[in-house]
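Shown here: the complex without one of its protein chains, the others still in place.
So, subunit A:
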Amino acid sequence: MGILQVQNVNKSFGGLKALNNVNLDITEGTVHAIIGPNGAGKSTLLNCFVGRLRPDTGTVKFNGRSLLGLTPHEINQVGVARVFQTPEIFSDLTLLENVLIPALAVRDGAFRVNTWGRVDSQADVRDRAEALLADVGLADKRHTQSSSLSRGDKRRLELAMCLVQQPKLVLLDEPTAGMSRADTNNTIDLLARMSEQHGVTKIIIEHDMHVVFSLADRVTVFAQGHPIVEGTPDEIKGDPRVQEAYLGGAQV
């Protein structure tokens, strides 16, 4: 039984069927890529996992527990973290503060009025936050304001914010979108290293096949809201249905 089980999920926006009877089973500890042409329903599916959207029918279970009806912060608290397509950070705050916030969310829960201690005297969370900033190579910038970072660095920061929570499942929405080839390769290295060190299950939505084939253990191909093929990267490469979905004429 997988860590995340998706069964018979449907979602329509007006007359448009964004997700059409989706079934997925994500195995714990793997990197699972979801690919497909624009408008195939990949991001809609991700939004159903994190509580932004609610599917019309079907179930989404994380470790046997249904995620439907939970709010985004509740889903995060059970161990599902998300990295956004455009980096979402606290740009008015320093890098260290950016990583301290998710660390505090794990330690103190969704709401706790803690006004007595100072932020910089919370040694336990601070050490972890600094260790993760060092991990992603941003330790020397930890007291700068995060709005001054480059896009690639913002992506690294967001990854640190995500991993400091030690989540069980990480959802990455196009982690290399809009990056140069060099930055993309850096991110691939970083993600691969994170997989080795932290052993977190990951779901990656990605257009860049180079990224997919470097990282993924399994790949699911979406077309018109429905998964059409699933297999290892090698199996996917040669599948004619994939070619068809990407190159038009998508009668599935």
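Keep this in mind: a residue touches a chain if its C-beta (ideal position, glycine included) is under 8 Å from a C-beta of that chain, and two chains touch if they have at least 3 such contacts; residues count from 1.
Keep in mind that, in the parts below, contacts and distances are computed from a predicted model.
Peer 1: Leaving aside the chains you can see, what is the UniProt protein name of the one that's missing? Options: "Carbohydrate ABC transporter membrane protein 2, CUT1 family", "Component of SufBCD complex", "Fe-S oxidoreductase" or "ABC-type branched-subunit amino acid transport system permease subunit".
Peer 2: "ABC-type branched-subunit amino acid transport system permease subunit"
Peer 1: Which residue among A:Ser43, A:Gln165, A:Thr187 or A:Gln224 touches the omitted chain?
Peer 2: A:Gln165
Peer 1: Looking at the full complex, which residue from A:Val6, A:Val50, A:Val136 or A:Val170 touches the chain that isn't shown here?
Peer 2: Reading the full complex, the residue touching the unseen chain is A:Val50.
Peer 1: Which residue from A:Pro55, A:Pro102 or A:Pro175 sits in contact with the chain not drawn here?
Peer 2: A:Pro102
Peer 1: Can you list where subunit A touches the absent chain?
Peer 2: Subunit A touches the chain not shown through residues 50, 71-73, 76-77, 81-82, 84, 88-94, 97, 100-102, 104-106, 108, 110-122, 140-145, 147-148, 161, 165.
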